[in-house]
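Every protein chain of the complex appears in place save one, which is left out.
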Amino acid sequence: MAAALGDPVRHALEAVLDAVRDRTDGAVADYIPELAKVEPEQLGAALASTHGVVHEAGDCDAEFTIQSVSKPFVFALAVDALGLDEVRRHVDLEPSGEPFNAISLDEASGRPRNPMINAGAIVMTSLMPGDTADEKFAVVLAGIERFAGRDLPVNEEVYSSEASTGDRNRALAYLTRSAGTLGAAVEVATLAYFRQCSISVNARDLAIMAATFATGGVNPLTRERVISEDAARWTTAVMTSCGMYDESGDWMVRVGLPAKSGVGGGIAAVQPGQFGIGTFSPRLDARGNSVRGVATLELLSERHGLHMLQHHGAPLSPIASLSRVEAGDADGGSDGDTVVALRGEILFSEAEEILTRLAPLVGDRGCLVLDFTAVTRVAAGARTIFSALPDTMGRLADGRSRVAVHDPDQVLGAAER
Amino acid sequence: MAAALGDPVRHALEAVLDAVRDRTDGAVADYIPELAKVEPEQLGAALASTHGVVHEAGDCDAEFTIQSVSKPFVFALAVDALGLDEVRRHVDLEPSGEPFNAISLDEASGRPRNPMINAGAIVMTSLMPGDTADEKFAVVLAGIERFAGRDLPVNEEVYSSEASTGDRNRALAYLTRSAGTLGAAVEVATLAYFRQCSISVNARDLAIMAATFATGGVNPLTRERVISEDAARWTTAVMTSCGMYDESGDWMVRVGLPAKSGVGGGIAAVQPGQFGIGTFSPRLDARGNSVRGVATLELLSERHGLHMLQHHGAPLSPIASLSRVEAGDADGGSDGDTVVALRGEILFSEAEEILTRLAPLVGDRGCLVLDFTAVTRVAAGARTIFSALPDTMGRLADGRSRVAVHDPDQVLGAAER
Amino acid sequence: MAAALGDPVRHALEAVLDAVRDRTDGAVADYIPELAKVEPEQLGAALASTHGVVHEAGDCDAEFTIQSVSKPFVFALAVDALGLDEVRRHVDLEPSGEPFNAISLDEASGRPRNPMINAGAIVMTSLMPGDTADEKFAVVLAGIERFAGRDLPVNEEVYSSEASTGDRNRALAYLTRSAGTLGAAVEVATLAYFRQCSISVNARDLAIMAATFATGGVNPLTRERVISEDAARWTTAVMTSCGMYDESGDWMVRVGLPAKSGVGGGIAAVQPGQFGIGTFSPRLDARGNSVRGVATLELLSERHGLHMLQHHGAPLSPIASLSRVEAGDADGGSDGDTVVALRGEILFSEAEEILTRLAPLVGDRGCLVLDFTAVTRVAAGARTIFSALPDTMGRLADGRSRVAVHDPDQVLGAAER
Partner (left out) sequence: MAAALGDPVRHALEAVLDAVRDRTDGAVADYIPELAKVEPEQLGAALASTHGVVHEAGDCDAEFTIQSVSKPFVFALAVDALGLDEVRRHVDLEPSGEPFNAISLDEASGRPRNPMINAGAIVMTSLMPGDTADEKFAVVLAGIERFAGRDLPVNEEVYSSEASTGDRNRALAYLTRSAGTLGAAVEVATLAYFRQCSISVNARDLAIMAATFATGGVNPLTRERVISEDAARWTTAVMTSCGMYDESGDWMVRVGLPAKSGVGGGIAAVQPGQFGIGTFSPRLDARGNSVRGVATLELLSERHGLHMLQHHGAPLSPIASLSRVEAGDADGGSDGDTVVALRGEILFSEAEEILTRLAPLVGDRGCLVLDFTAVTRVAAGARTIFSALPDTMGRLADGRSRVAVHDPDQVLGAAER
């Protein structure tokens, strides 16, 4: 019985995997022999929620190389290390409408079109602290391990192959070097980048890494802050417009989950504020995206309404009730106070509604008590306003503030949770 | 005193307008004389919330032609009229990385790159029902009026000028016609399109129109459903990746509000689920976007945390409390029931948390009562699960369901609000 | 016996046609039904020499529509009507590396890339004198008839089809119109252009038309000057770099005959100063060039060394002999004159050799007689120098010029032959 309730998310994942398992189209990446050796039938998906639970289905422990899935995470690290302005001096943030390995370099500025294509990703890696490829890679690895919440090995065979066949990436690096946007010598940048691509992960790791974007930068399992909230937002925004290469627009329409795929067969997808998903299945379509990984995310989004822009119906009013409280109450109101029971999430729109509706009630006759007991979250931008109300609204004749706040869970005080 | 509370949103808008008013760069569009006649100093911004309040600042009644701001609204109408699949046979949905009047036509398929560039927008208009330009335009106008909630005039002088100088748009129409993607004769499509661009609106209209996307398709003032929820989501997704032409990626990073601008000086921006904003200021930058309109949205987003991907901190747990209720209660539990007080918005992630945590509590000893009193919204995908629980969980020895639901506001029942 | 000598050129043409006749690849143009009706097996080739003889082989009387083969001829007419500078304000002269119907419009200048692609050709036609399509076409037709030396019909069925299906060409016209480079209303320009493409010719016509470029602008049969020498040279230069679309470079390497093809199955090729060739065979390759027409020209060039840049071995010295003539001669030289027998073609290089070698011989002892009897041609640039020598070299003691010229065929005097 309890089993039916037990892990509905795992059941949902399993059902979707079952639905896509028959897809046998696509082909395992074979530009290096090591990638071609993978067992093509593997299939796994994991979902990590922002409150720290991971649901797994299928081959979630199977390891594969992270490849391009590393790009948004290293971009986020670069943004925190250098600041967005400095990063934007080295890379643009526009969709290119072109494949992953397109040259896509602005001839005038020398900036790659965005950090999700190879040229831009190599530049990001080149900007990592350190003088050598080893030093830069150590920073990258440490960062990605914090995203994943565990130590991650490097697949040395894949790395050797990448390094020995990566002439096109070296070309991209030389182009950016020539244009003044590469932050290191070509061999330093490319070797660090090849090593970055060779980090070994599993679907569970990708889910947790993606969930770290969903929480605004905090690993939901280790509770460690990995990147700043700004870096998480900016990176998710870049994934939104550039994450799926030349089908990013279509992906946003159909699936609506900012995502990044890699030729190792992995995909990481983010539902901001909600969860991260990691999928793994080695066969790739013509664009280099995992066939069954894409199908899994499409079906999950469709079945469970996970589109980032999904409308969930209008919420109830944030004002649950208004009630008069007689003088002599526990709250000590004289002349009768008004208690306003608020509820739910108070973002910009809800704050606007509350303030608009309560304005006429603020007066001389009694205190207006805003009760946040049933409020689950107050947007950062709205917190200040509510906290300041008791001070700015002035005093009643009996000296009490015209507005009082009752906030037992401190949803107003939390700078960050 | 009350004034201070009175309209904080209007104050916020005014403060931002004051901050950008000094920007005198850019130039009024002058490719047709009628556009050049506008008073360049005009500046206005309006915000319409999803619960139907419009806040205005500056020149919100000043009229101007809608121009390209019409594109997403007509795309949405086309999607509802023909279905997404049919629409996608005529237009792609990918960012082009190119200016608004770029040719951007896939040579193989003949499909314009997306419906936010002129070629794609003309194709959308051509797909409207009707045989003549007048008939097609009548459908467009009626649709846009439902978005705006009022009758809208056409600026006939602008229309005449557009029609007499629109050779490039005719060229784009002939290209799509030649490729088989235009749904009407060139003169029919272009005249309807020129007329569409000449519809006269004000900033308040654009705010309400954008807010209609924010509600998932219902005009928040008239409460009329204008388009389907799907069309609203898909259109917002297209605005996300293609709305600001070749700076869409950067816009999504910096501002994070899906938006569309027009050379008439207007911009419409959406915060899904929250509000729509309309701005008006005639001077344009090199890309054809209103200089002060862009600055207004940037500053609003930055000051008030309006980025669509803004992280607002983790919400409180959706489980407010668990309490044992003795037998003989009003609820009539024998052997003690457990009341689970839920709260806030229950989307995928919250549903997952609730079900995961409650699974061990379902048993034979008493009923598990889920109290939705403080819940403000349940995502469509989660509603079914919760509603079905009493039936699927089986019965206690006393014949009562193992799980009961207390939902006084019917947040579970609402198919749509 | 005489037959063996009879028409070696015809024999050469026939032999080449026999060699390519088996080629059955390619397909007849079918974008309009009228073109698809043609008998696909037709094959003909004609060569018109600059001295006015036409050699024919195969189906040289079979008529077909001229299509794009008209482009260089109308370009030449435009150059003479407006001057090269004015023409270049409307069209660039650079190879585009793109197919015939590519848009290839410089976005900044609005100029089509060259007059051999459709956009550029339509602009050329639009610049013809006249206000209506009929008037402009009348000028085009009269010009092309002078190139061909006979009245030419228009295939009205093809014209009607072109006019009713020519949306892409209308698009190109609107683009150039919008950019300010089209010289007429779109319908005027395109209808005249469609009619131009529908002129009916045969392979013999194309040979004579091409030979008119080879003579520097004079129809070798009618002896009428059709265009200026400048226009002939400039047009041949444009054909050299742009005539065969995106294989122009390869064509110049392999075949070396400036040429232009049309989807009607015709090709016109020029060997400047030597001859023109016209071929006809309806099946086209993927680029829209006649499969067997291309093969015919390739084989002719290869077998008979017709490459424009073919090296023919160094010529003999232009100084055939130097001989002393005793006083009392018919030439009346005293003290012994020197007769310099010149020969062959005297272009820049030969003039340079003659003047360099003779300088030491000019002196006080006798007259230097330049005998041009065996000279077949003197380049325009060299004529002036030689003609002026008797005046500039001063006089001998006996009053005679130090240099005398003997030019019985007046190769020096001929301003143009």
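Here the chain labels run A, B and C in written order, and each chain numbers its own residues starting at 1.
The working rule: a contact is a pair of C-beta atoms (placed from the backbone, for glycine too) under 8 Å apart; a residue touches a chain by one contact, two chains touch by 3 or more.
None of these values were measured; they are calculated from a predicted model.
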{"item": "Displayed chains contacted by the hidden chain, counting the whole assembly", "value": "A, C"}
{"item": "Identified contact with the non-displayed chain, of C:Ala27, C:Ala142, C:Ala237 or C:Leu322", "value": "C:Ala237"}
{"item": "Residue of C:Gln274, C:Ser387 or C:Ser401 in touch with the missing chain, whole complex considered", "value": "C:Gln274"}
{"item": "Hidden partner chain, touching residue among C:His90, C:Arg113 or C:Arg146", "value": "C:Arg113"}
{"item": "Hidden partner chain, residues of subunit C it touches", "value": "1-2, 4-9, 49-51, 53, 55, 84, 92-97, 113-114, 215-217, 229, 232-234, 236-238, 240-242, 246-250, 252-253, 256, 271-275, 303-307, 309-318, 320, 343-345, 347-349, 352-353, 355-356, 358-360, 362-363, 374-381, 385, 392-394, 402, 409, 411, 414, 416-417"}
{"item": "Residues of subunit A (touch criterion as defined above) contacting the omitted chain", "value": "103, 167-168, 170-175, 177-179, 186"}
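Definition applied: only the chains that are shown with their structure count from here on.
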{"item": "Interchain contact steps from subunit A to subunit C (minimum; 1 if touching)", "value": "2"}
{"item": "Chain separated most widely from subunit A, comparing mean CA positions", "value": "C"}
{"item": "Homomeric contact subunit B-subunit C: same or different residue positions, threshold half", "value": "same"}
{"item": "Central chain (distance from its CA mean to the mean of all protein CA atoms)", "value": "B"}
{"item": "Chain centre separation (subunit A, subunit C; CA means) in Å", "value": "66"}
{"item": "Separation of mean Cα positions, subunit C and subunit B [Å, integer]", "value": "62"}
{"item": "Contacts with two or more other chains, residues of subunit B listed in rising order", "value": "none"}
